[in-house]
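Left out: one protein chain. Kept in place: all the others.
And then subunit A:
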Amino acid sequence: MSAATHCNKDIPIFSVSDLTMRIAGDASDIVERLSFDVFPGKTLCIVGESGCGKSITALGLMGLLPPQEVAVRSGTIRFEGKEYLAAEAHQARHLRGDRLAMIFQEPMTSLNPSYKIGVQIAEAVTCHHSGSYVDAKKQALAMLAKVGIPGPELRYDEYPHQLSGGMRQRVMIAMALINNPAVLIADEPTTALDVTIQAQIIELICELQKNTQMGTIMITHDLGVVAKLATDVAVMYGGQIVESGPVASIFNAPQHPYTIGLLSSMPNLSGYKERLFTIPGTVPNVQSMPKGCRFSSRCPFCSSVCKTQPEVRVVDDAHSVACHFAPLDQTLELSA
């Protein structure tokens, strides 16, 4: 994928190429040959059904997967001009929490119950920058105010159990952004929250991103979030990126049958308003992934060619698809 033509800054700040990972003991790869770029000031949304490998990808990029549990078989990461093997991501400690930050899916359990939240935020500063704790505390207080926590002075000394889920996610965001990272990976930051709080958190992330050059990878399966935040979209299915491109192109001219199905399941964005379309079946697990196109077991257009792996085709300048039938002559109409 290359969103280059759609950005002012056309050098990606974070590039992943050919990332392949396997869970120890499995016979096939959980994530296969992922490649994508993140540009400064832009948001790449990674979408896909539950279990398709989004979190494992995010954790792999952060270097947070225990090597004895998940093996990184191939892949390189280029970050801020430096290139390193994805398999060595866990050694990039100096980047984590400083240049490359992450917010997690589970705000309720992601904060240490034994330490004051303020101390946990300030720790992110002191562990990367020399400087006094007093200084770090000042920064943490400012950050708490910035993420919309009322009465930061009081909240600073509170423990996680004294905060609601939404508040905790705000604290996690404060912790992630306090060192002005170049790239933020947000793994479904709102899934665990109430609907009203979800909107607030997305709004907050949107606000905080404005006027910064931070590139964001937003993992979600909420197409509403994609519509609000994304500049680019990568659609994942069964551990692969099946389609990627600028958000307008993906929404207006989806090419992969899986993307089309996904968009159809969203009544207001897809244009197919009459009925809610859902893709029959679920993502097969790694062991029973079909040979050839991984979507073939659920694809309504599956035919004999689909027994071979479709190569990635560029259909529009920044829009690429992995399907034998791409590019489509016209927009496919699915009749469920």
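Note that in this section contacts are C-beta pairs under 8 Å (C-beta built on N, C-alpha and C of every residue); 3 or more make two chains touch, one makes a residue touch a chain; residues count from 1.
Going forward, contacts and distances are computed from a predicted model.
Undergrad: As a check of understanding, state which of "NADH-quinone oxidoreductase subunit E", "Glutamyl-tRNA(Gln) amidotransferase subunit A", "Dipeptide transport system permease protein DppB" or "Threonine/serine exporter" is the UniProt name of the chain not shown.
TA: "Dipeptide transport system permease protein DppB"
Undergrad: Of the listed residues A:G25, A:P113 or A:P150, which contacts the missing chain in the full complex?
TA: A:P113
Undergrad: For the chain left off this view, which of A:L64, A:A145 or A:V312 is in contact with it?
TA: Final answer for the missing-chain contact: A:L64.
Undergrad: In the whole complex, not just what's shown, which of A:G97, A:G118, A:P152 or A:G215 touches the removed chain?
TA: Residue touching the chain left out of view: A:G97.
Undergrad: Which subunit A residues touch the hidden chain?
TA: Spelled out for subunit A, the touching residues are 59, 62, 64, 68, 93-98, 101-102, 104, 106, 109-115, 123-124, 127-128, 159, 161-162, 172, 175-176.
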